[in-house]
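This report refers to the structure that appears directly beneath it.
With one protein chain removed, the remaining protein chains of the complex are shown where they sit.
Just so it is clear, A, B and C label the chains in written order, and each chain counts residues from 1 on its own.
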Amino acid sequence: MSKHKVDYRVYYEDTDAGGVVYYARYLHFAERGRTELLRDLGYENQKLHDEQGLVFVVRNVDIHFIKPARLDDMLSVHTSISEIKNSSFVMNQHIMRGDVFITDINVLLVCVEVKDFKPVRMPAVIKEAFLKYQ
Amino acid sequence: MSKHKVDYRVYYEDTDAGGVVYYARYLHFAERGRTELLRDLGYENQKLHDEQGLVFVVRNVDIHFIKPARLDDMLSVHTSISEIKNSSFVMNQHIMRGDVFITDINVLLVCVEVKDFKPVRMPAVIKEAFLKYQ
Amino acid sequence: MSKHKVDYRVYYEDTDAGGVVYYARYLHFAERGRTELLRDLGYENQKLHDEQGLVFVVRNVDIHFIKPARLDDMLSVHTSISEIKNSSFVMNQHIMRGDVFITDINVLLVCVEVKDFKPVRMPAVIKEAFLKYQ
Partner (left out) sequence: MSKHKVDYRVYYEDTDAGGVVYYARYLHFAERGRTELLRDLGYENQKLHDEQGLVFVVRNVDIHFIKPARLDDMLSVHTSISEIKNSSFVMNQHIMRGDVFITDINVLLVCVEVKDFKPVRMPAVIKEAFLKYQ
C-alpha cells in the first residue's frame, strides 16, 4: 500500500489553552498533506486553477480524534486515495506521532469548474495519477 | 424544537485565497456556538475545569459542506443536543446565512476528568440542563 | 475624544499552550475592530472593493503587549484614527479587558487601487467620514 507522507512540527499557533493541539488545526495539517500529494503528482492548486479551470472542493469531512498532540511534537500526515469516481474521490488521512495514531480524517473531494463550481468529470490523466497513492 | 443560536461575522481571517471561508474555520464557529450554549446553561469552560475537574473533549466530528460563506457574511450557529448518554452526547450544529444552510456539523463530545482524561459519568445536573436544547 | 468600540469573546481558538491568547491573534481582534469601524461609516470591505475599486492595505504595524488575555475573557477593541493624509492614515487601537490595557496596536494603512495596488488619493467623502473617529 503506497501512501504519501509529509512531516510538520507543532508550534504554539497550533495549540490551545488546554495544552494540546486545537481540534480544527488537524484540518490544516490534513490540507497541507493533500496539497503536497497533489504537488508531487504535478498538480499545484494554483496551476490546476489557472491552466485547467478546475478546483477540488471539500464536500464532507469525518474526523476521529484518538490521542492529543502537543507543542513541539513532530507529526506526519499519511494520505492515500480511495473511491475514485468520475468527479469525486476520497482522501484517507492519518496524522501520526511516530507510530502513534493521533487523528484519522476522511475527506470527500469533488472536482468542480472554477467558472460555476459545478462538478465535472476529472481529466483521465489525473485519475491515472491518483493510482500512485491508491 | 428549542435550539441555541448565536451570530458571528465573517472577517478576512476566516477566508482564503479561494474567496470563501476556509474549511477548518467552520469548526471555530461551531466551537464558539457550543461554548456559548454551555455558558448560557451556566457552564463556562474554565469554571467547569476549575470547579468540577471536568472537561468536554471532542471525539468525532462529521462536517457536510453545503454552500460557501464569504467575507462580510453574518452567519448564525444553531446548536441542539442529542444522544445524551452517561458520559457522552452529540451536538448537532447548523451554520446558516439567513435561511441558507452553509455547513452541517455533528460533534460527539465525551465528559472526561481533568486529572487523567478518562471518561466519567456526567453530573445529573448537567444532563438535566442539556434537556433545554434537546 | 470619540472612539469606536466593539467587543469580542476569547475562545479556545484564540489561546495557546501557554494558557494565554496567542500573540498574533490580537491582530485578528484589531482587524475586526477596524472592519466594524469602516462598516459603521458605510464602507464595507467588499463594497469598497467592488464599487470604488479601492482597498486599504496595511503597511506597518506596531504592537505593544502589556498584559495577557485568557480564555473566556471579554475583550473590547477601541479604535481611533490619526495622521489622516492624502492616501494614508493611522488606526490607533487599544485592546482592553474592562479598564485593563491588554495590547496597544498602531496600524498604518494605505489606500490603493485594486487594479495595480498603487497608492491613490482617498476620496474626500471618506476623509471626512474619518473625522468622526479622529
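In this section, a residue touches a chain if its C-beta (ideal position, glycine included) is under 8 Å from a C-beta of that chain, and two chains touch if they have at least 3 such contacts.
Given the structure is predicted, the values throughout are model-derived calculations rather than measurements.
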item	value
Per the touch definition above, residue among C:Glu13, C:Glu31 or C:Asp73 touching the missing chain	C:Glu31
Residues belonging to chain B that touch the chain removed from view	12-13, 15-20, 22, 24, 70-71
Contacts of chain A with the absent chain, listed as residue ranges	9, 11-13, 28, 31-32, 35-36, 44-46, 70-72
Residues of chain C (touch criterion as defined above) contacting the omitted chain	18, 23-25, 27-28, 31, 55, 57-65, 117
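Going forward, only the chains that are shown with their structure count from here on.
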item	value
Chain with minimal offset from the mean of all protein Cα atoms	B
Euclidean distance of C-alpha centroids - chain A vs chain C, Å	34
Separation of chain B from chain C, taking each centre as the mean of its C-alpha atoms, in whole Å	28
Set of chain C residues in contact with two or more other chains	12-13, 70-71
